[in-house]
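The block underneath contains the structure these notes are about, expressed in structure tokens.
Complex shown without one protein chain; remaining protein chains in place.
Take a look at chain A:
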Amino acid sequence: MARTLRCHVLVLGSVAVLALTGCSGGGASPASTGPNGLEKATIKVGALPIPDPVALYIAQAKGFFKEEGLAVEPVTITGGAAALPQIESGALDITQTNYVSSILAAGQGKKIKLVADMYRAAPNTFEIMVPKDSPIQRVADLKGKTVLVNNLRNIATLAVTTQLRAAGLSEADVKFAEKPFPEMGNAITAGQGDAGWITEPFITANKNALGFRTIADTMTGPTADLPIAGWMATDEWVRQNPKTLAAFQRAISKAQRLASGDRKEIEAALPTYTKIDAKTAAAITLGAYPSTLEAARLQKVADLMLEYKYINGPIDVKSLIAASPGG
């Protein structure tokens, strides 16, 4: 009796240890070959609940993925910081990324590939805003002030820095502090910052609800039409799933063309996956939705990052782009 009980306890103990360590085991789920010879018939795709990845939801709603024999499960991501490890672990097959994050990751030796374009800046899509009664009138007035950005050393700080240089200042003349977009307006009102780098729908919201005014459009001059976001996978995933990738690329490209040709398509899709209502969707300023990933255009991002020392050496973005089915 005593012996059996001790055995039970030992077994329970080892189960406990196994359960604790076992949680971190396991590999990628076995690939299921689908129709059209796809290596993977169902893929998980990470996207932020913002206007940028609208093509994913348009392609889903219009059946573009289904036409390719591909089932896509959209997964809400919270930002690049979590999405990169999620494609590395295999929890996601493809994810939204902003180009500065992916080029930074590539600079650190991460084996990633950009697989399709998503969102490009247009005038007034990323602005530096201040409260209505702020003494700050121009970018030059930001000297010694605190600018709130969604991420430090990323696309926000890069965009603001290009404007600082145009005004004769440098990165060192302002203090950057991190704050998520939803909290930025209140944080500035509460005095946690003097200005903020803000995008939609928050440009419209801060203007209407808090009376904020714009002191600069950060997507002008060297950053005009700057590529902002794209779709990314790991190098390994791209090599193992060429047909699945091509199917994804075709469907997304088709949806991007639809989105860029008719704003109504975007306005109809936004309320289905974001909490942006129809009225706001009709009012906000949107960027561009390119249907091909152009290396030359993307190189501008890498070159700016080198110029402002975000990366230590030059990066040829062609090496980061996965071939698209069109060549």
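One rule holds in what follows: a contact is a pair of C-beta atoms (placed from the backbone, for glycine too) under 8 Å apart; a residue touches a chain by one contact, two chains touch by 3 or more; residues count from 1.
One rule holds in what follows: contacts and distances are computed from a predicted model.
**Student:** Can you match the unshown chain of the complex to its UniProt protein name from these: "Alpha-ketoacid dehydrogenase subunit beta", "Na(+)/H(+) antiporter subunit B", "NitT/TauT family transport system permease protein" or "Chemotaxis protein CheW"?
**Tutor:** Its UniProt record gives the name "NitT/TauT family transport system permease protein".
**Student:** Which of these, A:Gln137, A:Ser170 or A:Asn186, touches the one chain of the complex that we don't see?
**Tutor:** A:Asn186
**Student:** Using the definition of touch stated at the top, determine which of A:Phe64, A:Tyr99, A:Phe176 or A:Phe202 touches the missing chain.
**Tutor:** Considering the complete complex, A:Phe202 is the one touching the chain left out.
**Student:** Looking beyond the chains shown, say which of A:Ile50, A:Ile94 or A:Leu164 touches the absent one.
**Tutor:** Spelled out, the listed residue whose C-beta touches the missing chain is A:Ile50.
**Student:** In the complete complex, which positions of chain A touch the hidden chain?
**Tutor:** Residue positions of chain A that touch the missing chain: 1-2, 4-6, 9-10, 12-13, 15-16, 19-20, 23-24, 26-29, 46, 48-50, 73-78, 81-82, 85-86, 88-91, 180-182, 185-186, 201-202, 205-206, 209-210, 273-276, 280.
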